[in-house]
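Shown next, in structure tokens, is the structure this report addresses.
With one protein chain held back, the other chains of the complex are shown just where they sit.
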Amino acid sequence: MNRYTRDQMAARVAQDIRDGAYVNLGIGLPTLVANHLPKDREIILHTENGLLGMGPAPAPGAEDPDLINAGKQPVTALPGASFFHHADSFAMMRGGHLDCCVLGAFQVSVEGDLANWHTGAPDAIPAVGGAMDLALGAKSVYVMMEHLTKSGESKIVSQCTYPVTALRCVSRIYTDLAVLEVTPRGLRAVDIVDGLSLPELARLSGVAIGS
Amino acid sequence: MNRYTRDQMAARVAQDIRDGAYVNLGIGLPTLVANHLPKDREIILHTENGLLGMGPAPAPGAEDPDLINAGKQPVTALPGASFFHHADSFAMMRGGHLDCCVLGAFQVSVEGDLANWHTGAPDAIPAVGGAMDLALGAKSVYVMMEHLTKSGESKIVSQCTYPVTALRCVSRIYTDLAVLEVTPRGLRAVDIVDGLSLPELARLSGVAIGS
Amino acid sequence: MIDKTVATVAEAIADIHDGATVMIGGFGTAGMPSELIDALIAQGARELTIVNNNAGNGDVGLALLLEAKRVRKIICSFPRQTDSWHFDALYRKGEIELELVPQGNLAERIRAAGAGIGAFYTPTGYGTLLAEGKETREIDGRQYVLEHPIRADFALVKALAGDRWGNLVYRKTARNFGPIMASAARCTIAQVQRIVPLGALDPEAVVTPGIFVHRVVEVVVEAANAGTAPAPGTAT
Partner (left out) sequence: MIDKTVATVAEAIADIHDGATVMIGGFGTAGMPSELIDALIAQGARELTIVNNNAGNGDVGLALLLEAKRVRKIICSFPRQTDSWHFDALYRKGEIELELVPQGNLAERIRAAGAGIGAFYTPTGYGTLLAEGKETREIDGRQYVLEHPIRADFALVKALAGDRWGNLVYRKTARNFGPIMASAARCTIAQVQRIVPLGALDPEAVVTPGIFVHRVVEVVVEAANAGTAPAPGTAT
């Protein structure tokens, strides 16, 4: 079976982010999107620890421990950047000012419920960070994830079995097999990887998917 | 009958403000207090339109229309001053960070209820400004007012007949006749103008006053 | 490329529609975006709901918008001033609706709109006429009133300088309501004394990050005219 690579997925997400958008890229896979933002668009990255106008990673040796992203990795600040405190930063998110955020996920339901903070395992140490604020704050929430778990189960589900992060928040799902839109009438396939049919995608997913 | 002058009242209030205090002086009579702050104390004035470290009025000709106090009069900013927006400014008040505010009043009740924003007259255009926030925000609320109305009625009352600004908020009352403390057991006279007895003060006030 | 600058105040406010809720920055005349208001008067939008601390001073800015009878309702904390004659006349004739809000609640309700807070309990106003009919609650032995956000279609603010991303810095006490109003409107329009190149504003000192600003217009101000002289002694 063909699969989109991680870079292809990131490029596909990047293509859907409009010029001038304010965007927050979550930890992990979504970070890759930054490498694929179209050069002819100016997109402003937000990091919830208090920076708008985040730039790429610094050159080796130029790291500044006071200039990091939400993943605590060193970053840079572009001309036009601004710093602010945590209450103001989350006001930007909760207040609906971000155009888009891109998040990883354990599961997404057909209604757009997101589970990405907790496996629910009894011995897991829970940690939530900014996940819940991001999931409900941005105008569009894009999820990037593998379509199937390592054991072949669909991460797209009728109802989340993992603890949810936020309800009915996801707009689009970008996987290694397809791009899906969450609509009031259920999931709709926007793109499918070459060689995979819509019925086969739906069968692998275990949920209905329209075209 | 002897009376304290307005400047004597202001000086008496000023004497009760400790070194290092953060203070908001209301519109009108309380503004006079600024002229009487002891020279050996450093007292930081707050104005609710966004300035801590307010200084005296500027020299004639040096007025800056962008640097005003809550009464919209030109002021100056001292070294160490800071500017902030209205939500932050009222957070300082509501959050209990001011040590003291000094307010004018129409009436104060024996329990410390304050009425200073509205005469209740049916044709009056109501206006409240920051009065309610000041009255309940500061750690100590000092009221400065004439003891009696022009027609000789006491402005210290069993219960306010004017619409209240805030309940049980006043700590001390400075009038042209006395300085009174609001205590859980009622009013207590701290100072009385020369020649006036406590019983006579209570009679003029129409309420019980302890010593 | 992001370029939020627009050439003229007329263009900046062109799409303000009849019936819009418009926040207008300023405390008295300090921070009042007079040129944007003048353009709004010329543009002609009617039946506006205005959010401002006051209800106009003298014969400038907001006072003229009121005089032109464009305002259906005003939400403010201190309408009555020595020079608020246009508001006073309309109010006494019953030609304008007034929602009077204590100044701190006004600021916090605006901030709540920008910050996505659904409602909040404030101690301010408890037990007064201005809390009549509002839900109250005792929390940890103190009494509070439930207050809701104030959102707007447009915010008109005045700042000292801005860049093409919409970052703003203000000047002294003219900052007042600008930053919170900018966050609470669907479309925020800032008039600035100068538009500066991207990167010219210190990122540590930006007061309103560009995410809250949609249009920036430079208004050239004569030095002698940098603000309208305040009316001394008018109250808060």
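Just so it is clear, A, B and C label the chains in written order, and each chain counts residues from 1 on its own.
Here, contacts are C-beta pairs under 8 Å (C-beta built on N, C-alpha and C of every residue); 3 or more make two chains touch, one makes a residue touch a chain.
Everything quoted here is computed from the prediction, not taken from an experiment.
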* **Among shown chains, those touching the left-out chain** => A, B, C
* Structure fact -> Where B:G112, B:G137 or B:P163 are the choices, the one touching the absent chain is B:G137
* Structure fact -> Which of B:P38, B:P56 or B:G96 touches the missing chain? It is B:G96
* Structure fact -> From B:Y4, B:F84 or B:F106, the answer for touching the chain not displayed is B:F84
* Which of these touches the unseen chain: A:P65, A:G152, A:P184 or A:P199? -> A:P65
* To do: Go through subunit B and note every residue touching the omitted chain.
  => 19-20, 22, 42, 44, 46, 52-53, 77, 79-84, 87, 90-98, 137
* In subunit C, positions touching the absent partner -> 108, 112, 115-123, 137, 139-140, 142, 144, 148, 169-172, 202, 204-205, 207
* Touching the missing chain, which residues of subunit A? -> 27, 47-51, 63-68, 70-74, 77, 83-87, 89-91, 93-94, 118, 123-133, 136-137, 163-167
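The working rule: only the chains that are shown with their structure count from here on.
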* Structure fact -> centroid check, CA-based, most central chain -> C
* Structure fact -> Distance in whole angstrom between the CA centres of subunit A and subunit B is 54
* subunit B and subunit C, separation of their C-alpha mean positions in angstrom -> 28
* Structure fact -> Between the Cα centroids of subunit A and subunit C the separation in whole angstrom comes to 35
* Structure fact -> Residue numbers in subunit C touching two or more further chains are 111
* To do: Specify, in ascending order, the residues of subunit A that touch 2 or more different other chains.
  => none
